[in-house]
Every structure is written in structure tokens, then in C-alpha cells.
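Here's a slice of the assembly, chains where they normally sit.
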């Protein structure tokens, strides 16, 4: 481990949720990071290991009230808050020095108006939107490397975007009728007490939700349009799985060009990507195979040789879908090996 | 309860699986049925309540070896066997008198060749195929009423067919690009010991399977083609849910006619159907709301007013997807109120 | 079904929790009961089937604000409220006519002081305590038959009491060192939004709680003392299971008399009890075998022929542990067959 002086000082604002504790877990184990500050408005003074029993024996940190001065001494500050917090604090914090990696939706949409419509409040820092970089390394690695402000993608957007990406970049599908049928474990709904997330409501049960329009939709479309170089249309239906972690997105697209070797295209596009695993054609990625891991496992199918491509994209919604991706961004921003601190093997079973 | 002489004598062949015990449960509680014989090759001599602890106190039946003579004394015989058994016994049994309600796939496809391809064995009674009636009451009620041999539909086909039916009957969608993304609890895989169905393999996990081609596909297409009056093309992707019971099928179809009131069409089509519940537009049917029930709950969506119809169709795979539907067929065949013995309310939570 | 005029008019106060919806389900299916009123302070005006999707198609009831006048027209009123509500309304309601079956703890302890200590508020109707009957039919059937006010036992107390009963009545064990290690599904914690009951907190997890002293302890001791005819000492440790329904209590007691045939004693004591199933010696009752059922399944063991009796007692915490037992009490109070409306077979799997 390097000398203390070269360790990256990190702070986390609003670490009382699931992406927060996952980020703590990853950063505590990161050889080049020193987790210096962890804040929470409501739980200041409480030890983290009181709230999160897995941390006991690994962490003596105590939640502090968010303080721009203290956070300002960090090299990087993560926001693991719900939307609406980062955009209020970002400008002041950036001025104090740290780079920001925001896990919330605050800086994901380039259009402040669109953001305001979907998140039902005015955008708190529209002037920062042009400098914010959408933190999907597989597309924006270059910009991430020099960014001051990263908007970590949402969980569904990560799985869906990585799944469609090669088809759209290569113009192989009808972009007007994309379908993303996505299924997520309940941790995606967060750690707040809500009836719908109770074990007695979500356990031994399955249902769709957000069919009329989910907040991740504009974010996904923004990226898909960019990849396709034109406007795309997506039917996105999320569903709630009776389990804790994992997202599988089953993507359907109508091939406009039947002659291409989809498998080769995916393998090629992602050959250099440490966190996208293109499985052999016809594979069936399981969410448990990436539990706790930053990998996105993808498999491409053309059922019965027809004209519909079916792509399966599996991630851990808290890791590649949030906190793991945030650390991947940190590694890029600070010139570290991109896989540092992100190489653990999923436990099985 | 009616006098013993007017009770319908029922027998079940191969009742050691989940559809079997579910059928036992339903028939024991059916006011007009006397469960007279329950057979199993491998477990003859064992009491049912030894194998199925829920039956203790409710049932003194013992598994008998399958015997056409004994079964021949029944008014109706159910086959709760895997495929390949009913077609071997059906002819002899029909000759002995009883009507047959087969929960297996043996008589679902009209084309014996097609059946042989998908089930990897020659069809054992092709001459019976013309008289076999596909037991989906919402379409075939008339034929069921006078049938001697019923092929109870598969679980996925039931949910998917009922979901698409009004759109296809009315010619409202592009039939070349139908999509059925279906998710089922593990009981659909049966009670046999197999590694993939272990709690440690299927629990806290999610994945697609059978993408290359699932046995239910030809069965679904047979009915969709019939409803559409033309050849249809379906992408059908099943998935395994980390729970015991339930299927939710999320169906996507491209509307060719945007002017129709889909909600009204569904409500009208199913108004007289006791076991199809068309929920208010935009509803989100949950599988737990039909657990143990013979209901299929459907909700129609047109996300963002686009040209894609999204239909959600929820059933209990063991009830409306198998044994409940079998009893519904029995009621029709024997002139009983169709809902008899099938009116229990799902437990919640 | 009997004529409307002979139907028992029932009301439920506070039916928005899990015992509430379970009671609705049981009463809707009860051939001699008409569910006339269902109240909720916070949700008045909402249809029950909006809150509880399993009721859709079975129930058109709407929550009303609690109104003693309206409730007063019922023959029986159930309280499915948390503690602290029934004791405030009981006196007035009894005066208006109905009998009361209270599922809360308000009238379970005979000692108002003791109640106040454990429930942290003064008892609201101590004058009613003498007339309140502890609704465990296996002990108090006679008193229940003529009672005006029933205190339905808690879930853990039901399983534990029925498990120990024959040993204590017969004076077969050392009463100073009884041990009840009990495990319950999460529905026992109720339907309120609380972090500990989230799927992400309680799922794939197991822990003890309430070790220092659980509110059910005084209630259990009250009955055990009564059965033993002396003061007993119990170590009671409850645990939270990662599932929805079910309680298994594993009871340990040191035999003072080794010569007795425990199996025969249990069988004899419960021979006439419709809802206690004494399984063959050495059996292993499973909670799923009583899911949705009012049965308590018990098995007695003497491991390695030693001097420790181990009794396993399984119930559904919402049924025999609450709402089923409430209906069993109603049947006794109104002179109906005790098993009426309580005979359904658990679904399996």
C-alpha cells in the first residue's frame, strides 16, 4: 500500500442508503483510497457499524453532518444521496477543490427543463450541466478522465445501454421499436421504509411498475439517441423481483441487417472493456454470477434465426449499477488501473 | 353436498408432482367430486399425506399403481404426468369409459409430427389428436362441453394467449413481431430433484432460459395463429423467478390501429369470463394477488400514448396454469357451474 | 347458505394490517357471517381491494371511519388494531350490544398494572378485565362460549402454550427451566413501513430479537402458570425468519417423570381438538404444511431417550396465531360448528 500522502482522500455525502454502504465497503477495501468523511443529515453522530452490521470490525467511522469545509479537504466527494441534494451543494463544493462523483440523477440529463419535468423540481445548478460527464466508461472514458463532475448512470440505464450499444453504434436495428423488459431486486428501491419494499409485500411476488413512464427513461433515451445518432423509441418496462440484488434486462430489437455476425460485433466492441463480459452466443447470464461484482455480463441471441435480436444484460444494481461504477470512474479520474478495488469474485451460492 | 351417487368419480394418474398435489387439493374441496383413485408408478403404497404434509388431516388416500381397470371405473381421469404417459394410456382408458383431462403436453399440438420434433419421441396416439380439445375455456368452451379428451394448456401459453387474445381477434396489431417476455416461479419446473431448481441455485437469482426455443412455443403459436387467422411470429423468452408460484407475462405488440379503445375491447371480450379479470387501464397486476386462485388478471397499457401496446398477464402457474384450469374444464364438461370449487380468495400476505 | 336474517353481522375495526386482511378473507368465505363494516381511521373512503389486491373480484367493501353507532349494529366486532385501541372503545361498544373479539393484546393480561408496564401506557378499561376471556379454545372453550369479550392470544403464545400444555397439566416437567426458542415469519411484525421489515433487511438473513424481554412473555407465563398450578420460569427467545408466514416453536423441558408415554399423553389431551394435530412421534412439522390453515401441528421428541423433552409446534402466525383463532372463537360464541369456515387445505408448494 502506498504512503499515506498519496492516498486519495474521499468523502461520501448521504451514506445511509444502500448505494452508500456499498460505496463504503468498496472504498474501505480500495488500496489507494482513504475514506475520510461520511456524512448524513439525520444520523450525524452515529457510528456506521451501528447502522450497517457488516461493517463492524472493519470501520470506526462516524456519520458527520455535511460540512462543505470538511468535504472540501477531500480529493473526491461522492454523493450517495437521493436526487435534489447534489445539485444544491455541487457548485460550492467544486469551488472548494474536490472532484465530484454523483450517484444521484441530478446531473445525468443535459437538459435542465427535461430534468425538472421528470424530477418535479427546478434544477439546482443548470450551469454545471455542460461540464458534467455521464459516467459510463464504456462510452465516455476520455471525458471521465478529465472531468470534475461525474453523473454516475442509473442502474437500469447501465444494463440497458450496455446491452443495446453495439447494435446502435453499428446501425443494425430498427431504432423505432426498441424494447427493454427489465427486472430488478428490491435494493433498487432504496433503504427507506416503504410498504412496497416490505418482505411481506415484495417477497414471493412479482409485478411490473413504472410502465407509464419511469424516471430512467429520459436518461436511457439520451444515451441511446447519442449512440444511434438519431432519435430512438424505447418501450421500457421495469419489474420488481423478490430478491435483494441484481438486474437482468432482456432487450428486443428488430434487425435491419441480417447478415452481421452479432456475436463477433459484441466481442469486438467490448474486447478491451474490463467490466463487460460478452458470453458465448446463446449463454444465459444469471444475476447471481455478478452479485457484489462490477461486471456486466451480456449474451446475444437470435432465436430461431429470426429477425429479432434478444440481448440479455445482467448486473448487480448496487455495483455496476451504482457504487462499483462510481469507483470505476474514480479509478479513471485519478489515473489508477481501472480495475483497482473492483476485482473480487462473487460468492456462490 | 349432493348424494354420493351423483358425485363425479375422479382419478388422477401420476399425482406425485406439483400439479398433482394441487389437483388433489382442489378436488378434495370440490363439492361435486369424489376423488376415487390416485396413482403413481414409483410410490404405490405410500399415503399421499406422507409425501404432501399439507394433506395430513384432510386425506387418507394412498397411491395405487396405475391400473386401467380401476381407473376405468372413474367418470373422469386426470393425467398429472410428464409428457409421454397420457398418450400411451389414453386410447385404452377412453374405451373403458372415463373422459380424460390431460395436464401434460401430449395432446396439445394438432400436428403429431411437430409434437414429435419438440418432445423428441413419436406421438403415441396420433389418431386421438382430432378429438382432443385444447382446454382453454375462454376460446373453446363449446367444444370442451362435449369433449372426451381435453389437453389442458401449458402455464406460459395460458398467460400469454389470454393476454394477446383480444388484440389478435380484432386484428389490431402487427402479427409479425409479437413479444412475450414471461417470468415464472420455480414450481413450473416440477418437483423432481434437479440442481437448477435447488433453493441455493434459484434463490436470490434471476435468469432467462429456453431462449433458443421452448416447448411451449409451438403450442402458443398454434393458438395465436388460430386467433389471428394467419401466421404469427412470436419472440418468447421465459425467465426463472426466485419464488415458488406465479407467472407474469409482459406482452408487447405494435398497434396497427391507433384509434381503438383497448381497455374497452378487453373489458368487452372478457366481460362474461369468470376467470379473466381485466383490471382498470394502467393497473399493475401482482402474481401474489392470484396465488392459489384460478384467476388471470390482465392490465393493458399504451405507454406514453405510443404505438406499442403493453399487456400484463398474471396467473398462478399451478392453478389457472394447470390444475385450476383442469377443474374449470371438468366443470364445463359435466355441466356444473364453471366456478364451482374454484372460488377461494388468495391469502395475502 | 342460510337466510340473510340468520347471518351473523360482523364488523372489523382497524382492518388495514395483515391480521385484518386475513380476517376479511376468512369472514368473506364464512357461510354464516355477513361482513358488514370494516373501519380504518387513516384510510376511510378507500376500497379494500385497492389496498389488498387479492380481494379484487371478491369484495366491494370500503373502509369507513370507526363509528360506535354503526359498529353497534353488528352482532360481533373484531379489533384488528395495534394495542391501545380496543381498550379505549370496548366499554362503549359492549354497551351498544355487540360481542367483541379483540386480536390485540389489550385484554390478554388479567393484571392491569402488568399490562401497563409492558405496553407503556395505562390500561384503558381495567374494569373489563375480569369479564375478558383469553381466547384459547383448547383451554377456555367453556368460558368462550358465554363470553362477551374475547382476548385472542398472541401468535407466539398460541404456539408455545399448545406445545407445553400437556406437560404442564400433567406435571411432567421441571417448571423452573422451560425454554421456548421460537421463529416467526415477518408478517408477525405487521404491515407498517419499518426498515427492519424490508425485504432487503429481513431477506436472506436470520437473527434473534426481543431477548431481553418480549411483550408476549407475561402473557405466556400467565397461561403456563395457570396450567402448571404454580409459578413457572421460561426463557423465551423469538427470532425473525426470512419468509412471510409461519411460526415454529421448539420447546425444551426437563422431564421429572421419565416413565410416561409422552406421545400417548399428547394424543389423548388433544384427541377432541379439531385444530391441534398431534403428529406421530418423531415427526418434523413444517410451517408450510399449515400455511393459511388454522391447524397447530405438534410433534413430541425425546432425543436419544434422554431426560429432555423437545416439542415442535407449528402454526401460521396470521391464522391459528391470530385471525383463524378469532374465527374459531366466533364459532364457539355463536354456537356454530367450531370448524366452520376454517377447513381449507394449505396450498403446497
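Per-chain residue numbering starts at 1, and chain names A, B and C are given in the order in which the chains are listed.
Everything that follows uses one rule, which is that a contact is a pair of C-beta atoms (placed from the backbone, for glycine too) under 8 Å apart; a residue touches a chain by one contact, two chains touch by 3 or more.
Bear in mind the structure is a predicted one, so any value in this text is a computation, not a measurement.
Peer 1: Of the full homomeric complex, 3 copies appear; what's the total?
Peer 2: This complex, considered in full, is made up of 4 identical copies.
Keep in mind that, in the parts below, only the chains that are shown with their structure count from here on.
Peer 1: Name the chain whose C-alpha centroid is farthest from the C-alpha centroid of subunit B.
Peer 2: Most distant chain from subunit B: A.
Peer 1: Averaging only over C-alpha atoms, locate the centres of subunit B and subunit C and give their separation in whole Å.
Peer 2: 37
Peer 1: Give the residues of subunit C touching no fewer than two other chains, as numbers and ranges.
Peer 2: 18, 187, 191, 203-204, 244, in rising order.
Peer 1: Per the contact definition, I'd like the list of subunit B residues that touch subunit C in the complex.
Peer 2: That would be residues 18, 21-22, 25, 28-29, 52-58, 187, 191, 203-204, 244-245, 277, 279, 285-286, 288-293, 295, 297, 318, 344-349 of subunit B.
Peer 1: Show which residues of subunit B lie in contact with subunit A when the two form their complex.
Peer 2: Listed in rising order, the residues are 177, 179, 181, 183, 185, 200-201, 203-209, 211-213, 233, 235-237, 239, 241-246, 248, 250, 252, 254, 282, 284-288, 291, 301, 303-304, 306, 308, 310, 312, 314, 349.
Peer 1: Sort out for me which residues of subunit C touch subunit A in the complex.
Peer 2: 18, 186-187, 191-195, 197-204, 242-244
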